[in-house]
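First the structure, in the form of structure tokens, and then the observations on it.
For this view, one protein chain was removed and the others were kept in their places.
In order of appearance the chains are A, B and C, and numbering begins at 1 in each one.
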Amino acid sequence: MTTTGIAPDRFRQQLSALNAAPLWDVLATLVPPQPRSNAVPNVWRWAQLRPQLLAAGELISAEEAERRVLMLCNPGIVGRRQVTDTLYAGLQLIHPGESARAHRHSQSALRFVLEGEGGFTSVDGLRADMRRGDFIVTPSWKWHDHGNDGDGPVMWLDGLDVPLVSFLQAGFREEHEAVRFPARGSAEQVFHRYGNGLLPLERRDAGSTSPIFSYPYERTRESLEQLVSAGEIDEYRGAVVRYANPLNGDWAMPSIGAWMQCLPKRWKPLHTRSTDSVVLTVVEGTPTIEIDGEVPVLLQPNDVFVVPGWRRWRALAGDTEDAVIFAYSDRPVHEKLGLYREQLG
Amino acid sequence: MTTTGIAPDRFRQQLSALNAAPLWDVLATLVPPQPRSNAVPNVWRWAQLRPQLLAAGELISAEEAERRVLMLCNPGIVGRRQVTDTLYAGLQLIHPGESARAHRHSQSALRFVLEGEGGFTSVDGLRADMRRGDFIVTPSWKWHDHGNDGDGPVMWLDGLDVPLVSFLQAGFREEHEAVRFPARGSAEQVFHRYGNGLLPLERRDAGSTSPIFSYPYERTRESLEQLVSAGEIDEYRGAVVRYANPLNGDWAMPSIGAWMQCLPKRWKPLHTRSTDSVVLTVVEGTPTIEIDGEVPVLLQPNDVFVVPGWRRWRALAGDTEDAVIFAYSDRPVHEKLGLYREQLG
Amino acid sequence: MTTTGIAPDRFRQQLSALNAAPLWDVLATLVPPQPRSNAVPNVWRWAQLRPQLLAAGELISAEEAERRVLMLCNPGIVGRRQVTDTLYAGLQLIHPGESARAHRHSQSALRFVLEGEGGFTSVDGLRADMRRGDFIVTPSWKWHDHGNDGDGPVMWLDGLDVPLVSFLQAGFREEHEAVRFPARGSAEQVFHRYGNGLLPLERRDAGSTSPIFSYPYERTRESLEQLVSAGEIDEYRGAVVRYANPLNGDWAMPSIGAWMQCLPKRWKPLHTRSTDSVVLTVVEGTPTIEIDGEVPVLLQPNDVFVVPGWRRWRALAGDTEDAVIFAYSDRPVHEKLGLYREQLG
Partner (left out) sequence: MTTTGIAPDRFRQQLSALNAAPLWDVLATLVPPQPRSNAVPNVWRWAQLRPQLLAAGELISAEEAERRVLMLCNPGIVGRRQVTDTLYAGLQLIHPGESARAHRHSQSALRFVLEGEGGFTSVDGLRADMRRGDFIVTPSWKWHDHGNDGDGPVMWLDGLDVPLVSFLQAGFREEHEAVRFPARGSAEQVFHRYGNGLLPLERRDAGSTSPIFSYPYERTRESLEQLVSAGEIDEYRGAVVRYANPLNGDWAMPSIGAWMQCLPKRWKPLHTRSTDSVVLTVVEGTPTIEIDGEVPVLLQPNDVFVVPGWRRWRALAGDTEDAVIFAYSDRPVHEKLGLYREQLG
């Protein structure tokens, strides 16, 4: 073998022509010592975005209501329309009488209701009324539409796995021929079939998403109360419950994990960090988010905050009142692929 | 093939001395063409047993209250103290102020409340109040005790896997040093942690029994209502819900399956048969049980009935009112061992 | 509490007429403090039973060959035809040219080959040749038949869950119209599809029994060699491997667990006890079985021994040569029902 004295540049050119490249130039960046998320911690202030959302209500006609959403763009991720490396977040507004046309997509979506009465989401014709603090899932590839039967604007936080599904090139979307999918019942009925510790007699395939798709705040809040009163306070996250799939105990959604935490006032949690990135919003109180190397941020209700993966952090309630936080992250993806890692304390 | 004159009798004697025996004498009985349960269909009338149970209250002192139970003995199973081939059933009475001493055993137990106010069961110090129609589990090897804080007698149906555990020689029992296990909280708290479609954030071993151990009738009844109103009527069992373990979607107990059925009035279900044996009692209405080859039996509330395995049967509500039936069986055992079989229609 | 003079005897008579009985008479026996197996430790000597098995070959015609089995009857279990509380064992003989008619039953069966060349079992037409030390499964409800193409008698140990299935009243049996199920291939082919760390591309239901149904001794022995040479010696059981279902990692059979142990010479294991009852036979060497409170028993190849549940015991190889033991038990049943318990050391 005698190709002695080959010039590195020429070699690279030859490789490039063959759609190949030397690993030795880039190994360190391909396989880094630890995660370096492009996303940065950031807060989106409800006080600033709410007026913009209402303004969008004037720019965007009722016919286009389903697209009337303000995307939350992580400042660290250039040119992308996403709140973390894998997840999307948006603020949606629907005015009275408006509705978002029925459609379905392989992306999984969650709605967390921030303000307003009379809004609803329907999934395969099962209607879930929207009230502040409610967590609602629109499962992958299920028909869904939204509407507002009330007399004021309804606003919520949208969470989707859009960047993940785009990355995996597994996105499908279909419009329903009708604006509204024919009504079949209510989310409350579904809950009473799957959410009372009861299940159908005959097993069926658990599928990938919980049959329960609406988790009213009233119930979740009561569960948090019970944990607090029983003193079951996780030393990292306070009183915390996970939205679950009763058919298998898994997360409610296959790619997005969601939970709610109650942070007792004057209580000091320990720090933690994990590989998943967390999007959170405030339901009650004015918690402070502390991230190593960052200025602590005091949050107001409905503010949205992002904690990128592998950043050491904690959330505190403050001294005057408890705080309740809703959070979602890509933790299920990390877990299912054997990549989830956390450091406690 | 010439038989070199060995006498069959002598041969049997030789074998017997060696603790062996010829299969050819008994093959047919060892491996029958289909199940032939020793148990027979039978009804236990509440009107007849309630007075006996109260009489037992006079025979058995408060100190022995835990043992004050009338066992239901299947007439087909000679000398055994069991209601089916694998399960036990009993009627238990506790008077005001009495309590059953805290103990635990590897047998799994269920309580289905028939009458009275003020009774309670506690599991590991978590108290479940007992009301008519409530389904309560005392899991294998968990400390439990019973009591009655009311001012009248409390009576319930006990269901245990005693014959199964005896057969498997896996029975362990331990008495607690104290009469009452120290109070730690309530079943209601537990429900709010596991039964709202919510679960603890961190996974833990699902264990073999549901963390929910009390399923109040109020909730189960509401779920049945929802099924009926939504027209979700199973053509064999009417509206039916299964008591489940939210951590994995399995049955609430590892060896005993339990469910509740609502049979709409004037509705005619199809017949079915399965390998498991079913113990049922009436919560509402006066259903009729039809078993092939048997005289139909009209049941009154709190009557207990047994349908042996592999008998073709159905339950009807009658024309005047809906009927609600509680049932338990050894179906989980058959399923887990790959032996469950059913014939529908 | 005043007893209004009801006579206990009369009370019992009234109850009996109602198919009920007082629990307080029998509670202690129904729920004992710990297991008290009826089965006793016992050895069946190959030197004594082999001649009887050959004699049976003369008593029973070729046509009835399938029934030509000597059942091993545990002396502690009166009137029953079983080797432990839940399992059956038998010694079967097939002469050259004979065959056992094709049939199927819901009972699961294992064959462990003791002596002879040329024997075979076929499952759904897939033929497994039988050689000394081979472990072969005939799964629940699969057609199977046996034959002998060799020129000498073939003898093996049968292990079935007959008592368990009888207890559960889940036994079904069917004769095939043909003596022999049409040939479809070989167990070796099946092994190459499921047993090389490879599986079919598309998932299918794992079912309850391993698709591999023949585990030749040659492979098992080699695996034991590897464990010994790597020093992977379990301090209780020596080098040990479990016959497994590659589709889910479960036991090869739903109700019977089977494994093989190699006990190095001069090696002293620790004692252990567990709730399952173990049937074992010797493949190589002359191990000694020590059970607390019993006289140690020295075993010869093909001797069969039973260790009842919850008896503290160990097996030793002796000083001159390693010993290899094949064992089967009802451990999977105890595990799946949450009843398995063991005490190590």
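What we mean here is this: a contact is a pair of C-beta atoms (placed from the backbone, for glycine too) under 8 Å apart; a residue touches a chain by one contact, two chains touch by 3 or more.
For clarity, every value in this text was computed on a predicted model and none was experimentally measured.
Note on the chain not shown: across the whole complex it touches A, C.
Interface note: of C:16, C:29, C:61 or C:189, the residue touching the hidden chain in the full complex is C:189.
Within subunit A, the residues in touch with the undisplayed chain are 1, 3-4, 6, 8, 11, 14-15, 18-24, 26-27, 30-37, 42, 44-45, 48-49, 51-52, 54-60, 64, 67-75, 81, 85-86, 88, 90-91, 105-108, 140, 162, 164-174, 207-209, 254-255, 275, 277, 308-310, 330, 333-334, 336-341.
Along subunit C, the points of touch with the absent chain fall at residues 185, 188-189, 191-203, 206, 210, 212, 215, 219-220, 222-223, 225-227, 229-230, 232, 234, 237, 240-244, 246-249, 252, 259.
One rule holds for everything that comes next: only the chains that are shown with their structure count from here on.
Taking the mean of C-alpha positions as each chain's centre, the chain lying farthest from the centre of subunit A is C. The geometric centre of subunit A is 52 Å away from that of subunit C, both derived from CA atoms.
Mean C-alpha position of subunit A lies 43 Å from that of subunit B.
Computed centre separation for the pair subunit B/subunit C is 30 angstrom, with centres defined by C-alpha atoms. Residue positions of subunit A touching 2 or more other chains: none.
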